[in-house]
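Every protein chain of the complex appears in place save one, which is left out.
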Amino acid sequence: MEYVLIVISAIFVNNIVLSQFLGICPFLGVSKKISTGIGMTGAVTFVMVIATIVTFFIQKAVLEPFGVEYLQTITFILVIASLVQLVEIMLKKVSPPLYQALGVFLPLITTNCAILGVAILALGLEDTNIVKSVVFAISHAVGFGLALITFSGIREQLDLMDIPKGMKGTPIALVVAGLLALAFMGFAGIV
Amino acid sequence: MNTLTISPSPHVHSGDSVKKNMYGVVIALLPALAASLYYFGLGALIVTLAAVLSCVFFEWAIQKFLLKTEASILDGSAALTGLLLAFNMPTNLPIWIIIIGSLVAIGIGKMSFGGLGNNIFNPALVGRVFLLISFPVQMTLWPEPGKNMTAYLDATTGATPLSVMKEGLANGETVSALMDKIPSITELFYGNMGGSAGEVAAVALIIGLIYMLIRKIITWHIPVTVIGTIAVFTGILHLVNPELYAGPLFHLLTGGVMLGAIFMATDYVTSPMSNKGMVIFGIGIGIITVVIRVFGAYPEGVSFAIIIMNGFVPLIDKYIKPKRFGEVAKTTKA
Amino acid sequence: MNQWNNFSKGFFKENAVFTLLLGMCPTLGVTSSAFDGLGMGLATTFVLVMANLVIAIIKNLIPDKVRIPAFIVVIATFVTIVEMTMQAYLPDLFESLGLFIPLIVVNCLVLGRAEAFASKNNIGSSIIDGLGMGLGFAMALTILGAIREILGSGKIFGTVVFPEDYGMLVFVLAPGAFIALGYLIAFINQVKKEA
Amino acid sequence: MNVVLITIISLGALGTLAAIILYFVAQKFKVFEDPRIDQVEEALPAANCGGCGFPGCRAFAEAMVKADDISDLNCPVGGADTMSAAAAILGKEVEAAAPMVAVVRCNGTCENRPRITNYDGATSCTIASSLYGGDTGCSYGCYGLGECVDACAFDAMYMDEKTGLPVIIEDNCVSCGACVDACPKNIIELRKKGPKSRRIYVSCVNKDKGAPAKKACSVACISCKKCQKACPFEAITIDNNLAYIDYEKCKLCRKCVTECPTNAIHELNFPPKKPKVEKPAPEAAE
Amino acid sequence: MAKTESTLKNMVLTLLVITGVAGTSLGFMFELTKGPIEAAKKAKQEAAIKMVMPEFDSLEKDTTIANTNFFRASSNGELVGIAIEAVSPKGFSGNIKIMVGFKPDGTIINYQVLEHKETPGLGTKMADWFKTDKGKQSILGKHPETNKLTVSKDGGEVDAITAATISSRAFLDAVRIAYETYNDNKSNEPVAANTSAEEGGTE
Partner (left out) sequence: MLKTFSLGGVHPAENKFSAGKKIEVLPIPEQVSVPIAQHIGAPSEPVVKKGDEVKVGQLIAKSTGFVSANIHSPVSGKVFKIDDVLDASGYKRKAIIIKVEGDEWNEDIDRSDDLKTDITLSGEEIVKKVGESGIVGLGGATFPAQVKLSVPPGKTCDVLILNAVECEPYLTADHQLMMEKGEEIMIGTEILMKALKVTKAIIGIENNKPDAIAHMSELAQKHEGITVESLKVQYPQGGEKQLIDACIKRQIPSGKLPIEVGAVVQNVGTTFAVYEAIQKNKPLFERVVTVTGKSIEKPSNFMARVGTPVSNLIEAAGGLPEDTGKVIGGGPMMGKALSSIDVPITKGSSGILIMPEKIATRKPVQNCIRCSKCVSVCPMGLSPYLLMTVSDKAVWDRAEEEKIMDCIECGSCSYTCPSSRPLLDYIRLGKGKVGQIMRSRTK
């Protein structure tokens, strides 16, 4: 049950983009087409889960035992940055098609607040453990994907419509995001 | 010789028009308006007029001064948005809030996207949800039906059956005990309960539905699937634990289910294009409505459910296509 | 490059928020009041300037393959310094900015400037660029914060303008952030076109 | 001091670890990608208009990097400057392509060409052209529905309300050719921008014989061949009842202009003609 | 400007140096701010205590009670108030942590909201709501034994924050917990010596 709540909370109630304001840049940046939205979701899920696992162990094995929790930010981001680069280099070689699909998004991920945010938030869970953290990370990635893909669907449709000149592009995208967030507030209080 | 006109075929037209459809819906809403006046009196009148007039005004003003396009307020869609917005608000709402709601509905919900036909979210519901979150106090004070017909702002207020149910269940009371605190099912059917202006009288709304179906303004897909899904879902919950979950009739007749399913989910602009898509859309609305009502913080979830599903419409339209001619035989793709 | 241009571009022409759309998370997340926006903006400015400075100094010493990790360590260091300082001396602000302080690290703006500007330019320009960009960012956040504060709760920098009951709560919450920014950008685009 | 030490050690260790891992992975998974593609792309105008014949600037950049001989490749938007900049990156040479500009070869204004039918379909020249030859007796001329204007991504065209014909704003035109492709009637042509942007062209595409052509439109080319005879450089050919001036051969002497009985030959950017003074000089040098 | 090449030695060295420098400066910074951070935290708690208590000259933390902070304040050796931290998990979005000050007889002196994640504009109003003397809002001066401190919707005598019944319930739930803690422990008396506020403040 606890896991179910984590999942629902992460996807709907506390959606990482629409209510926690994390990962907004890619949300706005790579949502012009559904296909890129899907690619980005894949890349984010991948990195988010791995990053959460690695940072979990760093926290538990290094930072906490030595009492240097204040290094959280710097160590986590170092790990994430290296990880992203690692994945990028490897993917390019191992699976060029996958790299074609995800590659362009990877560099963006380093500076995606959602990854670092989720890694830090995962440690704040009650009685946290590794399984819970992973579930937490996956659910947030799904929530990110849900928001991103829905949003890119809307934007694809808006592309075919005649939006007033002043609102074209970013402004209307932000308004749509706002209305989407407004809609998602309906899920408030479920968990 | 006459100057001949040249245009591509077809050379005839059905004569259907946007106006006809919009005013058709307005006519279908008249029974509900009558019921509203009957139950809430003056307040209903003021709220309806304020919303309709300000919606039409904002549409005109925005088109004229901001977009600098030809004004199209005569097509009736802005008036309809106003009417439906009014139907979604308590009848003792201060006028300044109604005006904000209309501005949001028309300005943010509709004109920002380029006006009729371009908006992603149902404008009236954007207005309503915006108000609900902005002014939770005013938006959840419900005048009691049949009382203080001539009072407007200082009407006596009561609770809606849904909020009685939500509160009661939160305090550990049982469904059967709570059912005694609310009007009987027949009364609910005729609309004798607290609630938004236009949502109370199920019977009036159903008359509107029949009218729209006969005039072919809408098809059955969305209303039937929304209502059906809610009935089935709440039915199952009720069977699982009748004391914790109220039955389907209660859920169908209270709150905005009827108004939403018949008039708001069916909004052309914000609903899917294919029949299959509409069915999915309707089921989605049904499920989300029940989830919010039963598990969420809000006693009522129809508005949220509809605008959430509005957000999914582009995806539905992209992936759910109408049945194509010759598709059956096309299993082996050439 | 003309240093004044270099400095002023961050306010309008290349404003991080309004035109480059960088650093959107803090832009939306911590602007429920003008004061929070200003605080966040200044914290970011500090990091931006310091990071630009250091990176401009060491840019040639860093091998390509570890460029990003190295830059990020530099940035993270300053972020952590800000974090600790704020915690010590401005605990209230620290609390209301919450998670977004460590997240300055991943603010695309900071790394973006480091990559795009500081790693190619000299120290002086880099500092000015950082300062301009940072203050532009702070300005944007403050404006957005002020708009949201006034619409949402009738206050500006905590001063009551009209009674709170007339405020539109949405603007304090997530949806209002997006919507307010959307129209703000539309407005600025319009002004820019006419200018 | 303890904390400081731990900090340094743990951070240092992490950094070293990251560096080592990154190094080995980078070694093992090395892939080569031509960095010049990026550089060339950066040099291009990023208009992604397709005027070069490739789907977007990046594709063009790739093509440039791959091609041994880039003489047939040209970015009309960026013009010679861009091309030489891009070529410099690749260490190749370009010949400067002659600057071109679009011209509308129809002068069938409402006055010159009486309307005999009335079009009531969608505003698209292609749609109209699938229906009929046009509102006038000339089935070659412009529909005036502005498909070319819509196609122009550089604001270099507009529809003249009075004449019902498109007009090209020379200064904006980058000769991308989008309008040429858009026009279903092949009315628009890219022509060499002569010296001082001067040019002469036959502003008609009517291939009917003289009489019906003239009947349909008072400024039609009636293939009287006078211009052909007048041209000292054999720049004018007459094919299918229509005169055409080859811009490679034309020396802008303007002899043909005065010859044309229907004023179908247009000249652009010449100084106003002094009445009746004939200039024998082949080059309009001034 | 020759860039350093990406050889193993260079890479490791660069990162090592950078992290080293970063570590050193951070370490010192940490040492530097450690004190002020603690002080800031303590100041906050003290401010809260002062807020919910009458004038006092000595404060003592009862360390025998697990899981919560429990302070006794006395003036001139006489117990004047008890401040108790309590957490209710029933908030709209997560825990609500408050500090309540009781008179020795159990009457509520004042309260302070310490931590919560409630919605701005709704739940956040609890910071002042229950102190405001308007309608039946205020709980100050009430006694949980004699006054029914639940929201009026649930039959109590406190007006809930408009449109934030959930937060109000949670808040009152926390008050109840605080009172129970008070009840369970008030007898642990007597308190003693003149521990100064500074010393007793934190662990």
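All chains are identified by letter, namely A, B, C, D and E, in their written order; residue positions are counted from 1 within each chain.
What we mean here is this: contacts are C-beta pairs under 8 Å (C-beta built on N, C-alpha and C of every residue); 3 or more make two chains touch, one makes a residue touch a chain.
Here the structure is a predicted model, which is why all the values come from computation and not from measurement.
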Could you run through the displayed chains and say which ones the absent chain touches?
A, B, D
Which residue among B:Pro31, B:Gly115, B:Pro161 or B:Gly296 touches the omitted chain?
B:Gly115
Of B:Pro8, B:Gly158 or B:Gly247, the one touching the omitted chain in the full complex:
B:Pro8
Which of D:Gly79, D:Gly121 or D:Gly210 touches the chain that is not shown?
D:Gly121
Over the whole complex, note the residues of chain A touching the chain we left out.
159-162
Where the missing chain touches chain D, by residue:
116-117, 120-122, 124, 126-127, 130-133, 139, 208
Note that chain B touches the absent chain at residues 1-2, 4-14, 16-18, 20-21, 72, 75, 77, 114-118, 219, 268-275, 317, 321-330, 334
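Everything below uses one rule, namely that only the chains that are shown with their structure count from here on.
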Every chain in contact with both chain B and chain E is listed here as A, C, D
For this structure, which two chains have more C-beta pairs in contact than any other pair?
A-C
Distance-maximising chain from chain C - centres being C-alpha averages
D
What chain is the most remote from chain A, judged by the mean position of CA atoms in each chain?
D
Round to the nearest whole Å and give the separation of the Cα centres of chain C and chain E.
31
At what distance in angstrom does the C-alpha mean of chain D lie from that of chain C?
44
Residues of chain E that touch two or more other chains sit at 6-7, 11, 14-15, 18-19, 22, 26, 30, 92, 122, 166
Do you know which chain D residues sit against two or more other chains?
3, 6-7, 10-11, 14-15, 18-19, 22-23, 26
If every chain is a node and every touching pair an edge, decide which shape results: line, ring, star, complete or other.
complete
Using the touch definition up top, name the residues of chain D that touch chain E in the complex.
3-12, 14-16, 18-20, 22-23, 26
Could you please specify the touching residues of chain B with respect to chain D in the complex?
3-8
Could you pull out which chain A residues touch chain D in their complex?
58, 62-63, 66-68, 71, 74-75, 78-79, 82, 85-86, 89-90, 92-94
